Structure formats: structure tokens, C-alpha cells
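Below is one structure. I have some questions about it.
Missing here is one protein chain; the remaining ones are kept as they sit in the complex.
Chains here go by letter, A, B and C, matching the order in which they are written, and residues are numbered from 1 within each.
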Amino acid sequence: MTCLLSAEEVTVRYGSLAALDGVDLCVHDGQRHALIGPNGAGKTTLLNVIAGATKPQRGTVRFAGRNVSRLGPAARARRGINRIHQRPAVFPTLTATENVVVAALPRVTADPGWWPGRRRRAARHRAGALLEQLGLADLATVPAGHLAHGQRRQLEIAMALAGRPRLLLLDEPAAGLSAVEVGRLVEVLQALPRAVAVLLVEHRLDLVYALSDAVSVLRDGQTLAAGTPDEIRTSPLVRQAYADGVA
Amino acid sequence: MRDRVVRWARGAVAALVLAGLVVAPWVVDDYTTALLARTLALALVGVSVALLTGVAGVPTLGQTAPYAAGAYACAVLGSRISDVGVVQLAVAAGAGAVLAALTVPLVVHARGVIVLMITLAIGELVVTVLGRWRSVTGGTDGLAGIPAVRPFWGLPAFGSDQARYLYALVVVATLVGAVLVLLRTRAGLLLRAARDDETRLRASGHRVPLYLSGAHIAAGAIAGAAGSLLVVAQQYISPADFGFDTSALLLLGVVIGGTASVGGALVGAALVIAVRDWLFGVLPGHAPLVLGVLFVATVYLLPAGVDRVRGRWRPSGPPHRPDAPAAPDQATVAELRR
Amino acid sequence: MMTVAAGTNRIDPYLIPALDGVAYGLLVFVAASGLVFCFGVANILNLAHGMLYAIGGYTAAALLDGGWASLALALAVGVLAAAAAGVLLAGLLTPVATGNHLSQALLTFGVALAGGSLLVAGFGPDDPRVRVPAALEGSVVLAGHRYAAYRLVFIVVAAVLAATLYLVLRRTRAGMLVRAAVDDAEMVACLGVSPARIRAGVLAAAGALAGAAGVLGAPIIGPGTDTADTVLLLSLVVVVLGGLGSMAGTLLAALAIGEIQTLGVALLPSAAPFLLFAAMAAVLAVRARGLASSWRAA
């Protein structure tokens, strides 16, 4: 079975420090893939490389059978790689609806025709549905800068979904969320169409085991282990890696 | 609720100002009318500055360049081809857009103070060219004797300050209205998003450089159109009209008016330019002193007004919102410091 | 022999311009280094920097009488006056948020306008005469060319000043703080030094440097109605080209600007009016494009 996304031999160095040292990763179509490992293992850097925000010194990234190593983040997003950031990145002066509309616009399909505003209307329609789904409908007209941290995270998830991703990159989506919000997050992620693949970076192993069907463990910029959640849970290697206690 | 009251009040004030501007030529003397006509032209350039600085987040000191291109194209080509105002307006807007398009590769990847300096350089280079290309531009002495303009085919040429002023008012109102409508569409939304957080916009799959180029060219066309109004109002142009002090005053006027608001920028730029012109007439020798004190006073009276601009324009994160997304701001610091 | 002579002849006319470019560049460097402090350390866009230089220049014109003592006096008074003006500016800037460049620009531009016209009102609209010490009034012969003695001495003094600045930044605690602040402004804020004091200190230092440049540079860029604008523009160009915060970059940029203004003019006279700004636009645009293609880390 071929990979939807494959990273091969990815190496990123900051000066003498290797954040990633020849990492390989494969995410299949529709797979829920978790990326775990201690702090500083290179998880976020790997997401940045996949999204196109960081340029690796070495290695290639393939997506849907094509080499996307030379593409920038915008081009990759248009091909279906969408992400949410570790610290929620939203447009602070735009309202919640406008935020989602902006995110939806590049991949929105509108009715044929030329009359003005139809693309925006289609995007607005989609935005309304997503805000509803994420429990943000009441805040639709509030500028995103005025939202609380958890609400901004939810909003960014709505934005990522608005781009109709084939691969969703989630960088610690549960960080800073309340129990209710985490519950809603899990619901939303479980309700994702099967066709959407997810690459999840998360410290909370309960979430990882609940959501993922494959896990890769990263340590010191290298892949330590990969397998199903059960295999990883019982792997002595991983236990040892976590001995310093992260989760 | 309060928002609605404010919006209503704002609309009422705008309507009052517009009504005042329409009746102005019959109330004030010729001097004030002529001053207002000239000021309208510069205020329109202010709108183009606001479009870039406030709306798109690209602070600029170089809008005098397309402004000059429009004015000279109108004076040289327009008056030879046709003395019809709308033709000259189109020629001028086209020239401004072309010049802006030529400078897009210089501007579109730069941010913050860097883009200020690049646009400053572009403005200075254009002024240098104008001063030296004597066969076309008349050199530093400028182009005098530009024939009077008729607004439309079949109408008489402008013979009074009132007529020139009303023409300028109609053009400015139309163009500002068009800009306001444009900003309510997808284009305006995307530009505001780009100002807020460019990296995030890219991450959503948007072609940000394309949008910024579009905004730059549109702003160039508006500034070019303003150039043709200057020709109408003044019947004379020289490189001095497009110097660094003009662009600096425009930027400051736009800041005073609130960079993100087109109407505010229009009023701010108009007031700064009008006050300057007026001071040189009534306080000979002391105009710079008074103008300087006015600027300082403005900063103190406007503590929040100038705080509104953020995003790329600020090299460090907004101090009052420590939980704001930090990534774009840090990126800007790196960009500035490199 | 013939070819050798021709070779020297070809270089010969450009020796003096090249040397003069160094003098000019060092002057711009000393003036601009104050602006680097403002921007790099305190994150202030100070458009009144040229006025601080003009204060030094007018002080020199008023106090210099052709003797060495007057030069020392002018230097002391000029540095103090410009530093005091810097502190005053810091006081005016107190209510303005750090990093809010637009309000800073508005305020400092206003101060520059008002201060400039006060200076002209005080010292008169004519460019005043600057009398350097009699021993430096003449010229010396260098490789067969005459060159102003003052400029030669200025090169040495400015180079010493630049070296001192470098050592202060590298070897002293204050310098360490400054460099830390350029790298990470928030870190210094965490050290518990009050931002108002940093601002006052930085603007005083910037004023002192601009004042020193104004006094020593008065025979090169003399005080006059346009001095403040000229110096501000050159300093801004140098600071931005130099990378907004790097002293080594600023020095390189200043020397480049100096050579563009002298050697460039001598080599490419027809392109001379465009050289400065064309070079700046090109360098900045190329650098910005480089940044864009190297994808910032998010």
C-alpha cells in the first residue's frame, strides 16, 4: 500500500544541533497517525517540514504520489495539507466567520456562473456549518483576537477543516483546552470523513490511543519506533524513552 | 448596541462632511476652494497609502511615485491627446498602475521598515528622473502652461476654482466609493487577513504575493488618478510636488486618520496637507515649527488611534496581548534583523 | 615601463576619492551608530536623529575658534547637548508604546521639524563658518595629491571611535546588555531594568554619538538648514542596509555609502544621481526576496 504522505531521510539542522536526523515517516490515506516523543524530539519541526514552513537540509517529502519538497506552504495547502499550530494562529481583527471564510476560499467549490460574491457566499455557508459543528456559532461575529485561548483553538480547527484537507496536521490540539472542549475535539476528529488522514502530535497518550490507528515515536531527531498503538504501548524501548516522564 | 450607535454617528458625520464639501465652494472664498481642490488630490493619494499601509499592511513612503507618473502622464500625454477630464483620468490611472506594476518585484517580498526604505528609494528615484528628463518633464522647473481641462466631451473647460473643485470632489467621491465597495468583497477580506497574519494566510493555501501585487497596482492606479486631479487643480506640476516631504506628510496624515480606515485616512491626509499649506500662508517662517508641535500634540491626543496598526508593521509582539500568536511576529523580527 | 605607468595612471585619479569615501563613510557610521542603538536596542524609529547631529554641528560652529582647546570644549558641549536632547526625546516618547513605529515616527518627525526650525532661528539661516584648529586648516600631500589635513585626521579619530565602540560592545557589561537586547528585547525586560531607563539611556547614547559626529564632522557635513535631513536620510539608509542592529553590518554599509558618494560619483558620473537609492533599493529587494524564498520558520 502506498503512502499518502511520505517523508524520507529528512534532516534539519540548526547550527550544530540536529533537530531531525534522517527521519522517515509514512502516513496512509485515511490513516490516523500519531507522532509522540519527549520534548525536543523534533515533532513540531517534522510538522513544519511537511507543511512547507521549514526547509530541510536533506530529504524529500512526497504527497499523493508527487514530490512536494520544493513547494511552499501555500501550494501544499492547496494540494490538501492543512494544519493547526501549536499556538493557535488566527486572524485577530477578523471575525470568527471571516476567519473560516478566508481559510475556506482557496478550496471552495461554488455554483458555476460569474456573478459577484458567489464564491464568498459558498465559503460563508461552509463556515457557518463548521462553526456550528465546533460550538462557535454564538461567537460568529466576534473578532478572533477577543476569543479565549480554547475558542481560538477550536476556531483554528474549523479553519483547517474548511480547507477540505486530505491530510490534517494537528500540533497538540488539546493543549490548553477544558475537559468539555477536549470532548468536543475528540468528537469532531472522530466524525471526520474516513478519507481524511490525520497526523497528530500530542503529549496526552490517552488521546493518542483513543484517536490513532498508527503511532510513530520520535526521539532526538530520529524515529525510535513505529507501529500500532498496542505495539507501542507495550514496547520496552518506548517505555524507556519515556522514563524521564513526559506523559 | 453601542457599536451600532457609533456606526450610526459615524455615518451621520460622514454625510455631514460630504454635504459640507458639496456646498463649500459657495460658502468660502476662492483661495479656500483652490486649497481644497489641491488637498482633495493629495487626500486621494492618502487613500492609496492607507490601502497599502493599513489594509494590506505594507507601509509605504513611495506612493508619490505613481502619483507623479499619473500627473506627468496626464500633463504630457493627456493634454496632447485630449483635454477631456475622464480621458486624462484614465491615462493617469493607467500610468500609475504601470509604474506600480514595475515596482512590484521590489516591494512584494519586503516587510516592515525594509519596505518603507525601498518605497522611499523608489520615490526618490522617480523624482530624480523627473528632474533630469527635461525634454518630457520640463526638469526641476516643472511643466507650466498645461491647458485647462473639460470634464467631459461637449462640456466647457474649467474656468473657475469652483468648477475645478467640484470636479475633483466628484472624482474623489467616486473613487473612494469604489475602494470602499471593493474592500467589502473577497479582496478586502483577504487583504485584511494578510495584514493580520501573512504566514497563517499562506498556511491556508492563499497566494499572498499575488494579492499584495494586486493591492499595490490598484493603489498605484488610485494615486495616478490623484495625479490628474493635481494637474486640474494646479495647472502646473514640478518634481517638488512629489518629494519626500509629501510622502512623509501623507503617511503621517494617514496615521492620524487611523491607518485601517479609508475614510479616516482621507480626512487625516487632507487635514495635514491643508494645515501645512495654510500655515505657510499665515505664519510665514514659522510653519515647520507649528507643524512639528502639532504632530507631537497629535501623538498625545491619539494614544489608541495609532496603536491599531499591528501585524507585520510591528517588529515585536503587541505588549498588551501576550497570548497573541507569536509566530508571525517573531518571523518579522528575524526578517528585520537579518 | 610604459604599461606600468599607464596602469598607475588609470588608478591614480581614484585614489583620493577612495580615501575620501573612507572619511565620509566613517562619519556616516558614527552618526548612524546612534540610530542603530535606537532601533536595535530600544526599538525606536527616531526620525529626529538628524537633528541631534545638527545640534553637534551648530555647537562646533559656535564654539570653534581655530584653537585646540575650543575643539575639546566644542566636543564636550556638543556631546552633552545632543545627549541631553536625546534624554528629552526619551521623555517625550514615554507614553508611546515600545515598537509602535508609526506613532514614534509621527512624534519624532514633529520634534525634528520643530527642533530644526528652532535651531535655525537660534543660529541664523546662513550656513555658519566652522573653524578647525589652525594646524589642520591646510592640506597634506599624499601619493602626489593634496588632501585636506582635517579629513585625514578625522579618518584616524573616527576609526579609533569605531574601534572603541566595538570594544565597549564586546568587552563591557553594558555592551553585553546592549547586544543581548538587540538579540532579544524581551530577555532584557526580564532582567528587571525599567524600560523607561533603557530608553533614556539608549537615546542619551545615541545623542552623544550623533553629537560627537556633528562636532567632528562639521567641517565635512557642515551645519545648515538641510543638515538634519541629509544626515537622517544617510543614517536611515545605512542602518537599514546594515541589517538593523548589527554594528559590523552598519560599518560596512556606511563605508559602502561613503564610496558610492565619492568613488561611485567619480567612476559613473552620469549615473551618480541614481546611485545611492538604486543601490539601496536593489540590495534591500534582493535581500527580501532571499528571505522569502528561504521560507521563514513558523
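Heads up, the rule we're going with is that a contact is a pair of C-beta atoms (placed from the backbone, for glycine too) under 8 Å apart; a residue touches a chain by one contact, two chains touch by 3 or more.
Basically, contacts and distances are computed from a predicted model.
> Absent chain per UniProt: "Formate dehydrogenase (Quinone-dependent) catalytic subunit", "Multisubunit sodium/proton antiporter, MrpC subunit", "Hydrogenase-4 component F" or "ABC transporter substrate-binding protein"?
Cross-referencing UniProt, the chain left out corresponds to "ABC transporter substrate-binding protein".
> With touch as defined up top, name the shown chains that contact the chain not shown.
The omitted chain makes contact with B, C across the full complex.
> Based on the whole complex, identify which of B:25, B:46 or B:264 touches the chain you can't see.
In the full complex, the listed residue that touches the missing chain is B:264.
> Residue by residue, what part of chain B touches the chain that was omitted?
Chain B touches the chain not shown through residues 2-3, 6, 10, 13, 28-32, 34-35, 38, 131-132, 138-142, 144-146, 161, 234-236, 238, 240-241, 243, 245-246, 256-258, 264, 267-268, 271, 274-278, 280-288, 294, 298, 301-305, 307-308.
> Which chain C residues touch the hidden chain?
On the chain C side, contact with the omitted chain comes from 13-17, 20, 24, 117, 120, 124-131, 137-139, 145-150, 219-222, 224-226, 230, 261-263, 265-266, 269, 272-273, 276.
As a working rule, only the chains that are shown with their structure count from here on.
> So which chains count as neighbours of both chain A and chain C?
Touching chain A as well as chain C, we find B.
> Using the touch rule stated at the top, which two chains are linked by the largest number of C-beta contacts?
Looking at every pair of chains, the most contacts join B-C.
> Can you tell me which chain lies farthest from chain C, using the average of the Cα atoms as each chain's centre?
Relative to chain C, the chain whose C-alpha centre sits farthest away is A.
> Centroid of chain A to centroid of chain C, CA atoms only: how many Å?
Roughly 49 Å, centre to centre.
> For chain B and chain C, what's the span in angstrom between their mean Cα positions?
Inter-chain centre distance comes to 31 Å.
> Find every residue in chain C that makes contact with two or more other chains and list them.
Chain C, residues with two or more chain partners: 296-298.
> By residue number and range, which residues of chain A touch two or more other chains?
Residues 51, 53, 72-73, 85 of chain A each touch two or more of the other chains.
> Would you mind writing out the residues of chain A in touch with chain B in their complex?
51, 53, 72-78, 82-83, 85, 87-94, 98-99, 101-103, 105-107, 116-117, 119-120, 145, 149, 159, 163
> Can you tell me which positions in chain B touch chain C when the two form their complex?
59, 105-107, 109-111, 113-115, 117-118, 120-122, 124-125, 128, 132, 199, 203, 209, 244, 248, 251-252, 255-256, 259, 286, 288-289, 291-296, 298-300, 302-303, 306-307, 309, 313-316, 319, 327, 331, 334-338
> Write out the stretch or stretches of chain B touching chain A in their complex.
185-186, 189-190, 192-193, 195-197, 199-208, 260, 310, 321, 323-328
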